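What you see is the complex with one protein chain gone and the rest in place.
Take a look at chain A:
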């Protein structure tokens, strides 16, 4: 009798639905188990771990810019952004790409998942959700917030930010920082996912566009409602070249550390799915030769254990 398991899979069939009713997952035939584990199990593990790490990252990036601003507002509690910007952050501007990641992302296609069953070990060994990875994403968030805040406030400091001499005020700094946050967080998503359909493009670039549309619409509401956001994009920020140049600089600088890490990791310490992806790319360009084939040998401990067991069996047979 099973006392403990990670998940329960029930097979519906001639003997009834009892197993199905008390299981986590139900399939119709036993042979579907292979696909359930190797394809969907691997995808699901990767998607969930990536989604959680990314969620922490994007909220840390947003929250820490607010925190650094407080140091400059004598910790009085004045938020750096207008209230409605903050309410809409997690709902409109950054939620859809995460959903696209959590529902659709595939690092390796289904066919290759079945061909290289060793990929499943990534889940068993908990490689994609280890503490170093989680803390790495969190520190990426804090670092991004530091870069965004200090680069924005030092570029748009107290001088005039337009040709007509208007000096910077609270509204402009808020919009500049928030735009950088939205751009950086969404472009980080674009850098992290491995699977671009029209849905991902629509969600990622659409979220960024939605922010600007929101600014225009909210800014056109009467000033008693929109307070500090009244006509801020249309009148103040959009004609200012400094604003756009600052956004470009801040977004690229924020993504640079992660991109650097990815570049060196993929080249010098690739993970199993990186190898398979590279294999696939070269396979689609040239014929796969047997020498460059990714071998599907077993892990070292499994090999050692198997040799141990074979030796025991040989001894017992003698």
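Everything that follows uses one rule, which is that a contact is a pair of C-beta atoms (placed from the backbone, for glycine too) under 8 Å apart; a residue touches a chain by one contact, two chains touch by 3 or more; residues count from 1.
Convention: contacts and distances are computed from a predicted model.
With the options "Bardet-Biedl syndrome 10", "Cell cycle control protein", "ALA-interacting subunit 2" or "Nucleoporin 43" in hand, the undepicted chain maps to the protein name "ALA-interacting subunit 2" (source: UniProt).
Taking the complete complex into account, A:154 is the one of A:3, A:29, A:154 or A:318 that touches the chain left out.
The set of chain A residues touching the chain not shown comprises 72-74, 76-78, 104, 106, 109-110, 121, 125, 127, 151, 153-155, 157-174, 194-199, 222-224, 227, 230-231, 235-236, 240-242, 245-246, 249, 252-253, 256, 259-260, 262-264, 266-272, 275, 277-282, 284, 291-295, 297, 299-301.
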